[in-house]
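Up next is chain A:
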Amino acid sequence: MSYYNPFQSQELRIPEAYREEVNRFCQSQTDALAKTTPDESPFQRYVDLWFLAVCLGARKGKRTKVEKPHRFIMGEILSRDPHRIELLELIAISFSGEPWIIDKPASVIELANELAATGLPEVLGLLGDGPAKPIWNLTDGLLDLVPRTYPHD
Partner candidate 1 sequence: MPVNQRRFVEVFRETCAEVPERFPGYRHVLLEAVADVMTAEREHSIRHTQIQQKVSDVCDRLGDSLAADSGEEGGQRAKRKR
Partner candidate 2 sequence: MKFRRVRFKNFRLLRDLELEFSTSDEHPLTVIRAENETGKTTMLNALQWALFGNDGLPDGGDLYRLHPIDWDESQAKTVPIEVELEFEHRYEREDKKTGQWIENTEVYLAYRRTTETIVNPNQWNRATDSFDLMRKSDRGFTPVPGGELALRQILESNLKDLFFTDGDRALSFITSEISVGEKRKRVQKAIRDLLGFDILQTAISHVRKAGAEIRGQVKEAGGTDDLQKVAARISDLETKIADAEKRSDTIELQLSQMAVDIDSVEQKIAVASAKGDKEQLIQELRSKRDELASARTLLDRVRRDHSALFSQEALPTGLLSEYVQRAGAMLNELKAKGRIPRTAIPVLQERLELGVCICGTKLEPGHPTYEHIKALIEEQQQASETDDRLTNLRLIANQRIALLESDDEAWGSGVKKVVERRNELEARIQTLEGEVKVLDAKVDELPETDVAFLRDHRRKLRQTRENLIRDKGINDADLRRYQQDKKQADEDWATLSKKQKLSRRIQSRLTAADDMLAVIAKSYAAIEQSEIPQVSDYMNKYFLEMIVADPQQNAIIRKAEVTSSYDIGVWGPLDRYLDPDRDLNGASRRALTLAFILALTEVSGTKAPNVIDTPLGMMSGQVKQSVLRTAISHSTQLVLFLTRSEIRDCEEILDKEAGVVVTLSSSAHYPKMLRNDPGASWRKVLSCKCNHHQYCAVCERTGDADNSALSLRK
(Lines give C-alpha, C1' and ligand atoms only; values in the text may rest on other atoms or scores of the structure.)
Protein backbone atom coordinates (compact mmCIF):
# COMPACT_ATOMS: atom_id res chain seq x y z
CA MET A 1 0.00 0.00 0.00
CA SER A 2 1.48 3.30 -0.92
CA TYR A 3 0.89 6.29 1.28
CA TYR A 4 0.76 9.92 0.59
CA ASN A 5 4.28 11.23 1.15
CA PRO A 6 5.03 14.75 -0.01
CA PHE A 7 8.53 14.51 1.53
CA GLN A 8 9.85 11.75 -0.69
CA SER A 9 12.67 13.79 -2.10
CA GLN A 10 13.44 15.90 0.94
CA GLU A 11 16.60 15.38 2.94
CA LEU A 12 16.38 14.62 6.63
CA ARG A 13 19.35 16.20 8.40
CA ILE A 14 21.01 16.57 11.72
CA PRO A 15 23.93 18.75 12.70
CA GLU A 16 27.15 16.88 11.97
CA ALA A 17 28.32 17.60 15.51
CA TYR A 18 25.79 15.13 16.96
CA ARG A 19 26.35 12.43 14.43
CA GLU A 20 28.63 10.20 16.43
CA GLU A 21 26.58 10.34 19.57
CA VAL A 22 23.39 9.70 17.69
CA ASN A 23 25.01 6.65 16.11
CA ARG A 24 25.66 5.25 19.55
CA PHE A 25 21.98 5.15 20.43
CA CYS A 26 20.67 3.65 17.20
CA GLN A 27 20.71 -0.09 16.73
CA SER A 28 20.90 0.23 12.98
CA GLN A 29 24.11 2.22 13.34
CA THR A 30 26.04 0.24 15.94
CA ASP A 31 28.43 -2.46 14.92
CA ALA A 32 26.59 -5.73 14.57
CA LEU A 33 29.48 -7.48 16.26
CA ALA A 34 29.22 -5.22 19.27
CA LYS A 35 25.74 -6.66 19.77
CA THR A 36 24.34 -3.66 21.51
CA THR A 37 21.03 -4.40 23.07
CA PRO A 38 18.02 -2.11 22.94
CA ASP A 39 18.87 -1.20 26.51
CA GLU A 40 22.03 0.56 25.37
CA SER A 41 20.75 1.69 21.98
CA PRO A 42 17.04 2.32 22.47
CA PHE A 43 16.33 3.54 18.91
CA GLN A 44 15.92 1.03 16.17
CA ARG A 45 16.62 3.53 13.36
CA TYR A 46 18.15 6.92 12.90
CA VAL A 47 14.83 8.34 11.83
CA ASP A 48 13.24 7.29 15.12
CA LEU A 49 15.69 9.39 17.09
CA TRP A 50 15.39 12.26 14.56
CA PHE A 51 11.62 12.28 14.85
CA LEU A 52 11.69 12.32 18.64
CA ALA A 53 14.14 15.24 18.41
CA VAL A 54 11.64 17.02 16.14
CA CYS A 55 8.91 16.52 18.75
CA LEU A 56 11.06 17.81 21.60
CA GLY A 57 12.30 20.72 19.46
CA ALA A 58 8.69 21.59 18.64
CA ARG A 59 7.81 21.58 22.33
CA LYS A 60 10.57 24.11 22.84
CA GLY A 61 9.08 26.09 19.99
CA LYS A 62 12.49 26.99 18.71
CA ARG A 63 14.15 26.49 15.38
CA THR A 64 17.88 25.95 15.23
CA LYS A 65 19.70 26.48 12.00
CA VAL A 66 21.43 23.30 10.93
CA GLU A 67 25.05 24.24 10.49
CA LYS A 68 27.12 21.64 8.73
CA PRO A 69 24.23 19.29 8.10
CA HIS A 70 24.59 15.54 8.03
CA ARG A 71 22.07 14.24 5.50
CA PHE A 72 21.34 10.89 6.92
CA ILE A 73 18.41 9.80 4.75
CA MET A 74 15.76 10.93 2.28
CA GLY A 75 12.20 11.71 3.37
CA GLU A 76 11.12 8.60 1.51
CA ILE A 77 11.68 6.71 4.76
CA LEU A 78 8.68 8.50 6.25
CA SER A 79 6.36 6.49 3.98
CA ARG A 80 6.76 3.64 6.43
CA ASP A 81 5.26 5.68 9.24
CA PRO A 82 2.40 7.80 7.76
CA HIS A 83 1.58 9.19 11.20
CA ARG A 84 4.88 11.02 11.12
CA ILE A 85 3.95 12.72 7.82
CA GLU A 86 0.63 13.81 9.33
CA LEU A 87 2.30 15.07 12.50
CA LEU A 88 5.01 16.93 10.58
CA GLU A 89 2.23 18.70 8.63
CA LEU A 90 0.26 19.46 11.79
CA ILE A 91 3.42 20.87 13.43
CA ALA A 92 4.10 23.00 10.40
CA ILE A 93 0.51 24.30 10.30
CA SER A 94 0.55 25.02 14.00
CA PHE A 95 4.05 26.52 13.99
CA SER A 96 3.47 28.76 10.95
CA GLY A 97 -0.22 29.49 11.54
CA GLU A 98 -0.60 28.91 7.78
CA PRO A 99 -2.52 25.74 6.75
CA TRP A 100 -1.39 25.97 3.13
CA ILE A 101 2.22 25.60 4.16
CA ILE A 102 1.67 21.94 3.42
CA ASP A 103 1.83 22.86 -0.25
CA LYS A 104 5.53 23.54 0.33
CA PRO A 105 7.07 20.21 1.53
CA ALA A 106 10.58 21.69 1.49
CA SER A 107 9.54 24.31 4.02
CA VAL A 108 7.88 21.69 6.22
CA ILE A 109 11.05 19.53 6.26
CA GLU A 110 13.30 22.53 6.73
CA LEU A 111 11.23 23.40 9.79
CA ALA A 112 11.42 19.80 10.98
CA ASN A 113 15.20 19.64 10.53
CA GLU A 114 15.61 22.87 12.48
CA LEU A 115 13.29 21.68 15.25
CA ALA A 116 15.28 18.42 15.35
CA ALA A 117 18.47 20.44 15.77
CA THR A 118 16.83 22.06 18.79
CA GLY A 119 15.51 18.75 20.16
CA LEU A 120 18.63 16.63 19.66
CA PRO A 121 20.55 17.79 22.72
CA GLU A 122 17.33 17.25 24.68
CA VAL A 123 17.06 13.62 23.53
CA LEU A 124 20.74 12.96 24.18
CA GLY A 125 20.36 14.61 27.56
CA LEU A 126 17.47 12.32 28.48
CA LEU A 127 19.41 9.23 27.36
CA GLY A 128 22.32 10.01 29.63
CA ASP A 129 20.32 11.40 32.49
CA GLY A 130 20.45 8.82 35.25
CA PRO A 131 22.40 5.93 36.63
CA ALA A 132 20.44 3.32 34.69
CA LYS A 133 20.79 2.08 31.17
CA PRO A 134 19.90 4.62 28.43
CA ILE A 135 16.55 2.96 27.66
CA TRP A 136 15.39 3.46 31.24
CA ASN A 137 16.71 7.01 31.45
CA LEU A 138 14.87 7.84 28.25
CA THR A 139 11.65 6.10 29.31
CA ASP A 140 11.60 7.89 32.64
CA GLY A 141 12.41 11.26 31.04
CA LEU A 142 9.68 10.94 28.43
CA LEU A 143 7.08 9.81 30.96
CA ASP A 144 7.65 13.14 32.68
CA LEU A 145 6.92 14.96 29.44
CA VAL A 146 3.88 13.04 28.29
CA PRO A 147 0.72 14.28 30.00
CA ARG A 148 -1.64 12.20 32.10
CA THR A 149 0.19 8.90 31.91
CA TYR A 150 1.73 6.23 34.06
CA PRO A 151 3.33 6.42 36.56
CA HIS A 152 2.13 9.87 37.38
CA ASP A 153 -1.57 9.12 37.16
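Here is the rule we use: a residue touches a chain if its C-beta (ideal position, glycine included) is under 8 Å from a C-beta of that chain, and two chains touch if they have at least 3 such contacts; residues count from 1.
Regarding candidate selection, all candidates are chains of the complex that A comes from, given by their letters.
This one's a predicted model, so the numbers in the text were calculated from it and none came from an experiment.
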Of the candidates 1 or 2, report the single one touching chain A in this complex.
2
Candidate 2 touches which residues of chain A in the complex?
4, 27, 37-39, 42-45, 48-49, 51-52, 54-56, 58-59, 81, 83-84, 86-87, 89-91, 93-95, 97, 99-100, 102-103, 135, 138-139, 142-143, 145-153
